[in-house]
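The complex appears here without one of its protein chains, the remainder shown in place.
For reference, chains read A, B and C in written order, and residue numbers begin at 1 within each chain.
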Amino acid sequence: MATVKRTVEVELSTTGLDARGRPQRVPLVTDQEGNLVPVNAAPAVEPELEGEHMLINIGPQHPATHGVLRLVLELDGETVVRCIPHIGYLHCGFEKIGEYRQYNQIIPWTDREDYLNSPGNNVAFALGAERLFGIEITERCKVLRVIASELSRLISHCVWLGTFCIDIGAFTPFLWIFQQRERVYTMLESWIGARMTTTLTRVGGMGADIPDGWTEDLANFIRTFPRVLDECSAVLTKNGIWVGRMVGVGAMSADEAVNYGLSGPLLRASGVAYDVRKDFPYLDYETYDFDVPVGQAGDVYDRYLVRMEEMRQCIRILDQALKRLPDGPVNVSDHRVILPPKSKAMSDMESMIHHFKQVMEGPRPPIGEAYVAVESPKGEKGYYMVSDGTSKPVRWRIRPPSFVNLSAIPRMVEGHLLSDVIAINASIDIVMGEIDR
Amino acid sequence: MSADFTPVLAGRAAGGNVPAPVTPKNVPYRDGTANPSADALRARFGTTVSRVDVVWGETTVIVDAPRVNEIVRWLHDDPTQRYDYLVDVTAVEYRDLERPIEVVWHLRSLPFRRFIRLKALLQKGQPLEVPSVWDIYKGADWMERECFDMFGIRFVGHPDLRRILMWEQYKEGFPLRKDFPLRGRFSRSEQLRQILSQNPEAKYSMEEISIAEAFEDLPADVRARLGSGEPVGE
Amino acid sequence: MERSYLPLLLLVGFVALNAALILIISHLTLRPRPTAVKQTPYESGMPVLGDARERFSVKFYMVAVLFILFDIETVFMIPWGAHFRRLSCTVDLVAGACPDGRLSLFGFWEMLVFVVILLVGFIYVWKKGALQWD
Partner (left out) sequence: MGLDRLDTRRTDTGVEYVPSSQESWVTTKLDFLVNWGRANSLWPMPFGTACCAIEFMATAASKFDLARFGMERMSFSPRQADVLICAGRVPFKLAPVLRRIWMQMPQPKWCISMGACASSGGMFDNYAVVQGIDTIIPVDVYVPGCPPRPEGLMYGIMMLQQKVMRERMADKSLRHEIEPDPSSQLYIAPPLIDELSEPFGNSIHQTRSGL
């Protein structure tokens, strides 16, 4: 069927043009109640010496698209007149496969979906499944999961900072920050055996308890990581080129950001203090003392500041979590869900039956549905699971934050220069595995 | 981030006496307390709200499909509700194929810190049509396109309903439907042949092709094929 | 003051020889394998719509001219640098060096005047806003 031409007339966003009809950076003025609003200059026609518009592909295979995103840009000289994103180049049918797997078998899929934040995804899925099963996890497991999700936020922001610097042109912070990331990798590897695709949690507990001596590594990491972060921000934050490339670029006002469904650092950079850990808390986040960084203008520079501040808050949370880490069992004792320990499984009959049912058929939740959201480094990451009583979910829906954040890229990019497109795309911190699922 | 700028506080606008949110513990299976918006919806719309049930502490309001846009607009604009954040638009198809397909909207009210789930039931027999909420939430654009791509549900009022994850010429149907085999309908070599032997213009949407045509950039063979009326790509 | 130009000749000869060698050997061992797809321009893995030979906006030309203007300026400094010693010595060089006490800053001032003239041009261009992209 031939497609219907897009009826919406996407005209050049007015904030991109100044009075003399020349596209320019988005000027921000404070209106009466004090929040920053882009100037709505009258749209003027380009002078008649307009060159032909050029259609170029910043295509699936491009160093600056962080994966296989494809942006088709209509350029007038250097100014982007229209941006048409194409995604789906990494669509691997996660949700379809989820309907053929048991709950504990889906956890390896949650690593590969947002591969920068695998421990965080495992924790999110485990919370969703435990809400569906109606089980409460032990205290030690809660604190371990907080540590896992904060560490995963750190390594995700590290990859973002590294690739963001390379996109703008600074290469050395990439090497500094990836070295810190390797230290977190070695910690995760000693905990669960895998560097990146961790499969850390199980429904009702964790894959493994932390080895002894692990808390000293974490304490050592907490003590030394902020120094590297300060080095990076010393190099970048007040750098003339860095600031010049990012201030006033891709600005989104607060209510526009909420209407576009942005979440995470993008939303907080626009001035909306919405953080799932504060507003819809999970894993006792309300008992941790940390604050939520909020920007003002919502441009690329504020997103950078918000993420850097968020990394420091992660260190604060990790510090408190390390101090309060209780002893006790990691897994819940309800053997309908968790495999009984090997020794008991071999000795007494009842846990042998449990063991057999777990392995052959997997845990079976009651009929119902649950949506649990988690503050992932990209935004509000949610798992919506519908179960019909069998051991395989009827529907495993992933609410992908960068999918919704990326849908606002035509609004942010039009009117800016081609080099700003790269900066804006890097500031959204997209992961194509999560966008295309 | 200067101190004098007071951010738009999400979740605190409901006044000072609202208790700070706490991690929900021992969430009841069926008899949790419903979201106050559910009663407001029932009072405001009466029969179009066919059922409200609370599963694992989340209120689900089942409404008739044709009036969804009106209900969501009311939830969005009404000062007492202010559901300004669309979390998700998706669909669920159950394993027994007679049961209707459910289209699900997840909404959050950031100022009042509330979460609600709207559902519309679409009988399998009639055409799967649901009003789009794109004119209320701009974020719904891609979510509805993905729901169409995966389930085949047409969102009436969506400006540009095309496939977003699969390519436009994808002939195998809608992948997330339960009657769609996990490995696809065609053999692997057939799937590979179809995608590798696509014409170049199949990789561009109508919009880009019209832009290229406006500036006479189209290569000759593409222009010839377009002239002969072949369907265009993504 | 004749000067033997042999080293210069050797340099030019060696450069020409080197270039010729590289071309001949690669031509000898090269076996081009053109295919239809290999000839098409690379656009991130996508088939190309439109071509690059189009009317560009005039801003690109402005940037190119300014670059050439200020780039050639540095080319003029090279001969000046080569002869700086003879320029700034009031008497003839003795064995390639200036007898003590005879230094003058003539060479320096000469180049300063040249640079100031170009600086005036640069400030004019800056204030006119030609360096601003839009």
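The rule we apply is simple: a residue touches a chain if its C-beta (ideal position, glycine included) is under 8 Å from a C-beta of that chain, and two chains touch if they have at least 3 such contacts.
Owing to the predicted nature of the structure, the values given are computational and were not obtained by experimental measurement.
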Visible partners of the omitted chain are A, B, C
Out of A:F174, A:W242 or A:Y282, only one touches the absent chain, namely A:F174
Residues of chain C touching the missing chain are 28-29, 31, 33, 35, 37-38, 40, 42, 44-47
Note that chain A touches the chain not displayed via residues 59-63, 67-68, 88-93, 96-97, 100, 108-109, 111-112, 115-116, 159, 162-163, 174-175, 178-179, 181-182, 185, 195-197, 432-433, 436
Hidden partner sits against chain B at residues 95, 166-167, 172, 175, 178-184, 187-193, 195-198, 203
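Assume only the chains that are shown with their structure count from here on.
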Rounded to the nearest Å, the gap separating the Cα centres of chain A and chain B is 20
Chain-centre distance (mean CA atoms) for chain B and chain C, in whole Å, is 58
Expected list for chain B, residues touching two or more other chains, is 204, 208, 212, 215, 217
Chain C touches at least 2 other chains through residues 46, 49-50, 54
In the complex, chain B touches chain A at residues 1-2, 5, 7-11, 20-23, 25-27, 29, 55-56, 58, 60, 84-88, 90, 92-95, 104, 106, 110, 113, 115, 117, 137-143, 146, 150, 159-160, 162-168, 175-176, 180, 182, 204-208, 210-212, 214-215, 217, 229, 231-232, 234
Interface with chain B, chain A side, in the complex: residues 1-8, 34-35, 52-55, 72, 74, 82, 84, 86-88, 91, 93, 95-97, 100, 131-132, 134, 136, 254-256, 258-262, 268, 271-274, 278-286, 293-296, 302, 305, 309, 366, 368-371, 373, 380, 382, 384, 386, 388, 390, 394-395, 397, 399, 403-404, 406-408, 411, 436-437
So, in the complex, the side of chain B touching chain C is made of residues 200-201, 203-204, 208-209, 212, 215, 217-219, 222
